[in-house]
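Input: a single structure, listed below in structure tokens.
A single protein chain has been omitted; all remaining protein chains appear in their positions.
Should a chain be cited, it is by its letter among A, B and C, assigned in written order, with residues numbered from 1 in that chain.
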Amino acid sequence: MPETMRATIFIEPGRIILGEKPVPQPGPGDALIRITTTTICGTDIHILKGEYPVASGLTIGHEPVGVIEKLGSAVTGFTEGQRVIADAITPAGWDNASLSGCGAQCGAGTAHGWKAMGGWRFGNTIDGAQADYLLVPDAMANLAPIPDGLTDDQVLMCPDILSTGFGGAEAGRIRIGDTVAIFAQGPIGLCATAGARLMGAARIIAVESVPQRVAVSRRMGADEVVNFTREDPVAAIDRLTGGRGVDVAIEALGKAETFAWALKVLRPGGTLSSLGVYAQDLTIPLQAFAGGLGDHVIRTTLCPGGKERMRRLMAMVAGGRVDTGALVTHHFPLDRIESAYELFAHQRDGVLKVAIRP
Amino acid sequence: MPETMRATIFIEPGRIILGEKPVPQPGPGDALIRITTTTICGTDIHILKGEYPVASGLTIGHEPVGVIEKLGSAVTGFTEGQRVIADAITPAGWDNASLSGCGAQCGAGTAHGWKAMGGWRFGNTIDGAQADYLLVPDAMANLAPIPDGLTDDQVLMCPDILSTGFGGAEAGRIRIGDTVAIFAQGPIGLCATAGARLMGAARIIAVESVPQRVAVSRRMGADEVVNFTREDPVAAIDRLTGGRGVDVAIEALGKAETFAWALKVLRPGGTLSSLGVYAQDLTIPLQAFAGGLGDHVIRTTLCPGGKERMRRLMAMVAGGRVDTGALVTHHFPLDRIESAYELFAHQRDGVLKVAIRP
Amino acid sequence: MPETMRATIFIEPGRIILGEKPVPQPGPGDALIRITTTTICGTDIHILKGEYPVASGLTIGHEPVGVIEKLGSAVTGFTEGQRVIADAITPAGWDNASLSGCGAQCGAGTAHGWKAMGGWRFGNTIDGAQADYLLVPDAMANLAPIPDGLTDDQVLMCPDILSTGFGGAEAGRIRIGDTVAIFAQGPIGLCATAGARLMGAARIIAVESVPQRVAVSRRMGADEVVNFTREDPVAAIDRLTGGRGVDVAIEALGKAETFAWALKVLRPGGTLSSLGVYAQDLTIPLQAFAGGLGDHVIRTTLCPGGKERMRRLMAMVAGGRVDTGALVTHHFPLDRIESAYELFAHQRDGVLKVAIRP
Partner (left out) sequence: MPETMRATIFIEPGRIILGEKPVPQPGPGDALIRITTTTICGTDIHILKGEYPVASGLTIGHEPVGVIEKLGSAVTGFTEGQRVIADAITPAGWDNASLSGCGAQCGAGTAHGWKAMGGWRFGNTIDGAQADYLLVPDAMANLAPIPDGLTDDQVLMCPDILSTGFGGAEAGRIRIGDTVAIFAQGPIGLCATAGARLMGAARIIAVESVPQRVAVSRRMGADEVVNFTREDPVAAIDRLTGGRGVDVAIEALGKAETFAWALKVLRPGGTLSSLGVYAQDLTIPLQAFAGGLGDHVIRTTLCPGGKERMRRLMAMVAGGRVDTGALVTHHFPLDRIESAYELFAHQRDGVLKVAIRP
């Protein structure tokens, strides 16, 4: 094992570089992973643009696929050399939030046991995955062996995008026979579409305008795709549902406008499942909200983590239930990650997700 | 049975009078109830002030206690002379919303089967209960016999206030051990407090400033009452919970400010249960909402109706689980209902609820 | 409309005949349906064999597809001539059980409001569907218009088989990523398999031995089919799951042995969803039940009914989510229904379901 490694480092807003860092040493409960494939997330672009603050010098990235290089002294149940993924959100397992089934809000180090987004550590509060090596904390709760026969690319979406997208469908409590609207068909929205289909939605109406995304949306399970640049999506969904509205609306963009649209197309008693990362206060329109008397539910979801979640998602891939292959549109070596950021940040060349290989 | 009766009629904003109307005749599925006790709701004051629009000439009121005077030809299972209540919200039972367990949004007459607040008919879309007689539609779904030994006053809160208040606790999915904050301790907030206690909250923090309401709040189950006129309630609850926040926050006022407060005191993963009737768009503060990543739930509730709900609530009263006696602070004969409106609208004399007897 | 009609009548155990009866007249809340297609259920065979008692002279059958011939005077929202189905289980809507979301146990006529299987009326407590005409009680709660473009055969499974089979998957609370075992692949088990797939099971292991059913099972979504005549199904599932057991087991046969198997393959914390109609006491094996300490759930389901359920199921068919076409293996005119019973009772000729057309 070398002493230093390449790492994708946030310097300041507008500047993420490939630099060099020491290879970290695992503490008793950690595992050191040699990254074989990782990817860039929309959140990383928020970091790049300075819209989401992280410390200067931090290694970015939270979607690791790799091989166990070294296990901490207290870690059992895994072996070095094993192919694994770790979840983007790494609950401690032993904290109050995890023990309540909400490990994404793990406030492991806090007095009160809950902290908003506390489970998101990689590339946020500790060094992340866009590097040669990654230190995984609470390894026993967060390492998930890759089933035989699955490639890195097949499981690359599990740590974040697939878990989040499915989480949006799950938070919508979609039931057999539901009509579902999904706003935006970026990688997370596409996985939400797949999730809605997998949970038994009778009809899925996606809202998207980019032709490539529209095409992938249909492959992932959308029955209709409304182009919001050509028609008012609220009016369109009202028309498509005969004025009934949808049972579940999923927001997968993170804008106040789409949040309001999602509420406006919802039937009384329906659920708005929100996946977006918002950058401003949101407005709840009075009428769409029936003045507070519509028996509506709004539920937000941070990517569910933990090794059991990863095991389940990889079982879905292994069982042929979902194919996220169409989402990986580009491949880059780690050395060219700055170019990958350039491409991804500007959404060029029909990019959905890029696979980065050290 | 006389041919005409007294009825409390909405004429125009600012003007509700006691007038005269023909006693209605029940259709096949209806029941005619002779009202023995009814009450005035905060919503009626919204109607009086023109803040909630209803047709001129409509009889107001949706909280009926009475005696079955005459049953429609198709109604079975009840007998004339039986003491009953009917629910404020009268689901049809046979409509799609009711059959989905959401009868309050009953769109009985609509093509699509769901209509916001469609289950609220009395004093909204059909003549209401502040009269000598009341016609109950879909009587078989909405009449509930009063258990022997209970007085009118004991069950007077069941049709609306108790069902709504408990509904707020239920929508909060309160679990044994939760810490709950309840904003405003008017009649509905007080019943939400009772409901939170009944569902096993370990600690209940109410927010209220009116001394009489503070006193009743403690009787209904609040452990602490924060006076928001003396200290910032968000800061106070933060202090009381050691920075942890509450598991469930219940909004029982209907203002944008209390809605925001309720979100601000919520821990990540917590639930905001909203009971308020709002008159304006609401704002979701970005930070309290963790940018959409806090695993929060917002759930609104319209008073659950149906005879089974009424049966259950009266069983709680009969079993000594809840005593709403402290809520009925004043009594008026129907002839003096205009004075009762005067008192209630101005919240004079420590009024919580008034009992009206024809 | 003629005065008399053909009807399939239970005479005595072993004897069901095609006889003649007067065409019934709808009461105020009823609808008269002209049957265009119906089918025979396994339960009808239980009746034929005297294993389930019904009154002599009763018309059998509970799976109606037809056209509204005449509406009761109080029925609104439907038009004569409309193509509809009615659900096998017809909740009243206005009763306590329905208002609690459990209309299948509708005790409409009872003092206490709940009656085991009370919602099953057709061919059980009132005349059924294997006739030229059918009287549908509580029509407004139980008639569901057939979406344009769907044939009788496409919706013929909705009233019972599809609703029950999906109900078994729903009662299992199947989640994305679950491993599910389904015991028996008759029509209901096959629909449970389809339901498990639709709810996101990662892996479905069916247990069946009849080759035709094995083939259809794979089409409906099974990943593996264990032939219990060749190997112990408990051992086989233990092997297939690496000793882990399944998250959800569905019993779709109605034998004590399969019930015990279903419990034995269940992991701790798992759910046994039981669809079978049993004819004897069941035994819970101590060890499989972990002495009562395994956090197991056992849930039974009677076919969910009501027009909203039917609407949802037909939406699934219309959306191409499920194709029950493979289940209809034979067609008979009503005149030859006795032959159809003969074939179906003896499970000849690879029969799954027979379509009967008056």
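In the analysis below, a contact is a pair of C-beta atoms (placed from the backbone, for glycine too) under 8 Å apart; a residue touches a chain by one contact, two chains touch by 3 or more.
Because the structure is predicted, anything quoted here is derived from the model rather than measured.
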item: Displayed chains contacting the withheld chain; value: A, B, C
item: Residue of C:Arg299, C:Arg336 or C:Arg357 touching the missing chain in the full complex; value: C:Arg299
item: Residue touching the undisplayed chain, where the options are B:Gly195, B:Gly254 or B:Gly292; value: B:Gly195
item: Subunit C residues that touch the omitted chain in the full complex; value: 97, 100, 102, 104-105, 107, 111-118, 120, 241-245, 254, 267-269, 274-286, 289-302
item: Footprint left on subunit B by the chain that the document does not show; value: 166, 169-170, 175-179, 195, 198-200, 202-203, 223, 311-313, 315-316, 318-319, 321
item: Absent chain, residues of subunit A that touch it; value: 28-29, 73-74, 76-77, 91-96, 98-101, 103, 109, 113, 138, 140-141, 306-309, 311
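The definition used in the following text is that only the chains that are shown with their structure count from here on.
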item: Residue-number overlap at the subunit B/subunit C interface, same or different (half cut); value: same
item: Rounded Å distance, subunit B centre to subunit C centre (Cα mean); value: 40
item: Where subunit A touches two or more other chains at once, by residue number; value: none
